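The complex is shown incomplete by one protein chain, all other protein chains being positioned as in the whole.
Take a look at chain A:
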Amino acid sequence: MTEKKFIFVIPPEHVRHFGKALQVLTKLGEEIYIELITKTNGLSFRTANQSRSSYSCITFYRDFFQEWPQDDLQKEKIKCRISAKRCMSAVHAVLSSKLTRLELVFDDQKSNLSFILHCRYNIIKIHSCFYIDCEKLQARFDKQSYKNCVSIMSKTLQDLTAHFPAKWDEITIRATKDQFIIKKCDEIVHDDESIVYGMNFQVVCEPREFISYDIQYKSDITFCLREFKFLLGLADLLNLPMTIYFDSRGRPIIFCFDAEEFYFDGTFVFATMANREGETDISFNMTQTSVNDTSTMDEDDLVSYRQYTINTTGVNRGGKKRPAPSTSPTLETQINPIDEEFNIDEDNISIDRKQRISTTNHKNTTTTAFGDTTYTVSSQQSIVGLQQSEDFMADMTDDEDEEN
C-alpha cells in the first residue's frame, strides 16, 4: 500500500448496523481482517476464532457508504488486520453515542485506522488503532455442495434458541424432511460407561416455520452454542432471512444473510463435531499465508478443532487438543474436527435404559424417547413463525440459494 488515505463515510442511518455487525465480529475472534474488494465493490471484515473453528465475514458494499475512496486509489488495495479489542472500544463508542457522521480512515503512512465519530454538540471523538498489512483471511467452503439448505428469519431463530442457557457448550440440530429439532447434546458417556442424565430440552419445528426448507440428508450435527448466540446478536437489529447450509457431521455449518436493503451481507462458518471414529468429509480449509509476518510457526498442517469449554457434567472431554496458533501461521492450515470420546449417533446406543419417558404427541411437538428427561418446548413460537412464514412461503420445494 502506498501513502494514501482511504476514507469511508457511513451515513447516520447505517451507523448502528455497522456498529452491531462489527460488535459481533469482535466477539467472534481476536483479530479482524479488513479487505477492500474491488471486484464486488465491497469492504469486508473477517475474523476467525483462535482455534480456527469458526470463520465470519461481513461485507459492506458501495451503497452502504456515503463516501467511498476514489476509484483510482483502489488500485492499491486495503488488506490488513486490527486487534479486535481496540475495535471493540471503538465500536462501543459508536453504539453508545448519537452520531451525525462516522468516518473510517485508513492512513497508510502511519498504518493507522481511525474511527472518527461526529457526535452532537460539535464534539468529535477519534478512536484509532494500528493495523498490520497481511494477506487476506479466506475460508474454503462450497455452499452449493451442501445437501441441506433451509432459510429462516433471524429473529425467529433467535426466539427459538433464546432460552438455551449460555453455559451449554453446544447445540445440536437434527433435521429430517418432516421436522427440524434444535436441542442440546444427549447424554454424556463417561469413561466407565456410566450414563449421566442431565436436564435437556428441545425445540421442534415444522418445515412451515421456515421460509424455505430443503432437506435431502438426514442431519445430526453439533456446533458451538456460544458463537451461535453471538451471531444471533445481529438479529436484534435486523430481522433478515438467514440461510443455513449443512449436512453431515464434521462438515461445517454455514449461516448466510443478505441485507439487500442495507447493502451488506454476512457469512458465518462454524465447524461441527465429527463422529467418534473420525468419519468426516473434508471440512474446513482455511488459507492464510502471510508474507510480512515474522512468526516462526512450525506446527503441523492439522490444527485440531478445540471445544471451548468442557461439558456441564464436569467430565473432561479428551481428544486431541493442540493450542491454536495465536499469530497467523505461515503454513496453510487445515482444520479437522477432533475425535470426541463419545458418539451421539442415536442408532448406536447400546446402553441400558433405566428410564423411559412416555411419548406424548402434542400437535406440532414430539418428544424423543432416549431415557433422559426431555422437556419438550411446545412450539408456541412455531405458531408465530408460521404466521410470518406464510407471508414468505410460496412453494415449500423452492430452494432459495444465496448466490455468492
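Rule of thumb we're sticking to: a contact is a pair of C-beta atoms (placed from the backbone, for glycine too) under 8 Å apart; a residue touches a chain by one contact, two chains touch by 3 or more; residues count from 1.
Keep in mind that, in the parts below, contacts and distances are computed from a predicted model.
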item: Protein name (UniProt record) of the chain left out of view, among "Cell cycle checkpoint protein RAD1", "Sodium/potassium-transporting ATPase subunit beta", "Myotubularin" or "Nitrogen permease regulator 2"; value: "Cell cycle checkpoint protein RAD1"
item: Contact residue for the chain not shown (choose from A:Lys77, A:His92, A:Lys147 or A:Lys229); value: A:His92
item: Where the unshown chain meets chain A, residue by residue; value: 31, 81-83, 85-86, 89, 92-93, 96-97, 110-112, 119, 121-132, 326-327
